[in-house]
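Of the protein chains in this complex, all but one are displayed in their positions.
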Amino acid sequence: MYTDKVMDHFMNPRNVGEIEKPSGVGEVGNPTCGDIMRIYIDVEDDIIKDVKFKTFGCGAAIATSSICTELVIGKSIDEALKLTNEAVAEALDGLPPQKMHCSNLAADALHKAIADYKAKQEAK
Amino acid sequence: MYTDKVMDHFMNPRNVGEIEKPSGVGEVGNPTCGDIMRIYIDVEDDIIKDVKFKTFGCGAAIATSSICTELVIGKSIDEALKLTNEAVAEALDGLPPQKMHCSNLAADALHKAIADYKAKQEAK
Amino acid sequence: MRRVYLDHGATTPVHPEVIEAMVACMRDHFGNPSSVHSFGREAKKLLEDARSNVAKLIGARPEEIIFTSGGTEADNLAIFGVARAMRKKGNHIITSAVEHHAVLDACLALKKEGFEITVLPVDEYGMVKIEDLKAALRPETILVTIMHANNEVGTIQPIKEITRIVKEHGAIMHTDAVQTAGKIPVDVNELGVDLLSASSHKIYGPKGVGCLYIRKGTKMFPLTHGGGQERKRRPGTENLPGIVGFGKAAEIMTRDLPEETSRMTKLRNRLIEGFTAIPEVKLNGHPTDRLPINVNVSIRYIEGESLLLMLDMKGIAGSSGSACTSGSLDPSHVLLAMGIPHEIAHGSLRLTLGRDNSEADIDYVLQVVPEIIERLRAMSPLYDR
Partner (left out) sequence: MRRVYLDHGATTPVHPEVIEAMVACMRDHFGNPSSVHSFGREAKKLLEDARSNVAKLIGARPEEIIFTSGGTEADNLAIFGVARAMRKKGNHIITSAVEHHAVLDACLALKKEGFEITVLPVDEYGMVKIEDLKAALRPETILVTIMHANNEVGTIQPIKEITRIVKEHGAIMHTDAVQTAGKIPVDVNELGVDLLSASSHKIYGPKGVGCLYIRKGTKMFPLTHGGGQERKRRPGTENLPGIVGFGKAAEIMTRDLPEETSRMTKLRNRLIEGFTAIPEVKLNGHPTDRLPINVNVSIRYIEGESLLLMLDMKGIAGSSGSACTSGSLDPSHVLLAMGIPHEIAHGSLRLTLGRDNSEADIDYVLQVVPEIIERLRAMSPLYDR
């Protein structure tokens, strides 16, 4: 069902956890299945220094969460905002059709975390 | 499907053929399946001395024709008239349910032959 | 005693490689293809490999194949499925008088649901006439279902031409290819059909499995409801060993088709020559447009069942009409539709060849049969002369 890359990220997820004092936090629930992801980002000079996540969801949800963190660490927030669900799925060598919706979770949560960061910046 | 007795009478039918100058002949077509039987009887002093048959029909039709001839040779025509389809089927150790109608052929043809004989007698 | 099986049109022996594949499936990959775990994934792989093999046999794409419990279910699924889905568009269905009961009886059942059914007649060879089809098509015709080759007399219908006309008219075309898929070349795109039924047990696969080819975009309802298997078109835990067997059989048939076809044709022609040399024995069905495995003759003055029984005592297995209707007393509806009189239809014999038949088998049959015919004719009141 899943590619080797999905299974690798599922069994050995990168960057699981929380960031003590995050620059931004985003949490989304997947409207299709009800699964949940929370993402923490640590931003310095508009560059994403660190990302951590927690996910309640299927194998694809956990794997996309994991690869998403890898894809954006070291990127600028503008670059990170360009990350699409398709790009996430592609980085995992694809997802089964009925699991494409799972890839939404990661990118959406990331975008939300960045929005949270931006809102906090403006509030300063 | 068929009992050993049916198969024996089918493979080695008794009294197949015609009688040159029969005392009576009966022919019936089976209303259920269209099969045909013709029976010839040779009667002397109201006793059936000889019987022959010809049958165009299924295995059960041939076997019942055969056993029917055996059952009535040597019998009086009154006794022969009492021969029922059930008795014919029973003498063969039974017939499959969907083949019970085949046993009609023999007894009906016999009764018709006897009627033919009687009619000829009266005509004399 | 020598046993010669000549009833391959009714069912075939299961090919040893098919049995092997099924045993391996049951022994090592028994999982439910819907399950997430490794047992399920292994089963799923076998299922999809089989689907590819069956698709290949008829030139289809794997995703156009829906597995069923046999040809009967495939026919019913096609006919009820289209009728119920297209009811708003029209209520007229066309079929032919020589279809298998799975098609005919499904159409009759739809009649009770308010559909109108036109049953096309056939000519003396069992062939549908194109003019009749053209005349029968109406604006409200939603489905035409005509078999590829007849199971009793072996006549092959001009499905490609029929389909062209049906498609031009805008109706859906189904063909029952239970007797052809695996026996003669069948290609859904060459034929152009929207739906095509096939069955495993006619081509050395196991009984109880078949398939319906459904061209992408064809609207139809399922017959049964439940789990989401087979793209929701045919729910229920898949008959995995059966499907794997069907897949293996399809693979073998695809491989051996050209060779077997020419071998069968030779044996068939010898049988036909031998039988028609007997007085008052006549070939039924088309002389050339016929299945390579099919011989069907009418033997005057003789009734079919007693002939079959006598053959059986000599180890020869044949049939009279189709096996499915052998419980019935009516003479074959196919022969009657071809204009053959009742009592001659009653005396028909079908011998259908297969991979296990040899020249020696034919020798044996041609040696044994004339005596049997003579014996039965001697018993027959119709054979007075």
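Going by the order they are written in, the chains are A, B and C; count residues from 1 in each one.
Heads up, the rule we're going with is that a residue touches a chain if its C-beta (ideal position, glycine included) is under 8 Å from a C-beta of that chain, and two chains touch if they have at least 3 such contacts.
Source: prediction; values computed, not measured.
> Among C:Gly59, C:Pro158, C:Pro185 or C:Pro235, exactly one should touch the missing chain; which is it?
The single option touching the absent chain is C:Pro235.
> Can you tell me which of C:Pro121, C:Gly226, C:Pro279 or C:Pro341 touches the chain that was removed from the display?
In the complete complex, the chain left out is touched by residue C:Gly226.
> Contacts of chain C with the missing chain: which residues?
Against the missing chain, chain C presents residues 3, 5, 7, 10-14, 16, 18-19, 22-23, 26-27, 30-32, 34-40, 68-73, 75-76, 100-102, 105-106, 108-109, 199, 201, 206-209, 223-229, 235-243, 305, 308-309, 311-312, 315-320, 322-328.
> For chain A, enumerate the residues touching the unshown chain of the complex.
Within chain A, the residues that touch the unshown chain are 2, 7, 10-11, 13, 16, 27, 32-38, 54-59, 61-62, 98, 101.
Following the convention adopted for this analysis, only the chains that are shown with their structure count from here on.
> Between chain A and chain C, what is the gap in Å from one C-alpha centre to the other?
About 56 Å, centre to centre.
> What whole-Å value do you get for the distance between chain B and chain C if each is reduced to the mean of its CA atoms?
The mean C-alpha positions of chain B and chain C differ by 40 Å.
> From the mean C-alpha coordinate of chain A to that of chain B, what's the distance rounded to whole Å?
91
> Could you list the positions in chain B whose residues touch two or more of the other chains?
As it turns out, chain B has no residue touching two or more other chains.
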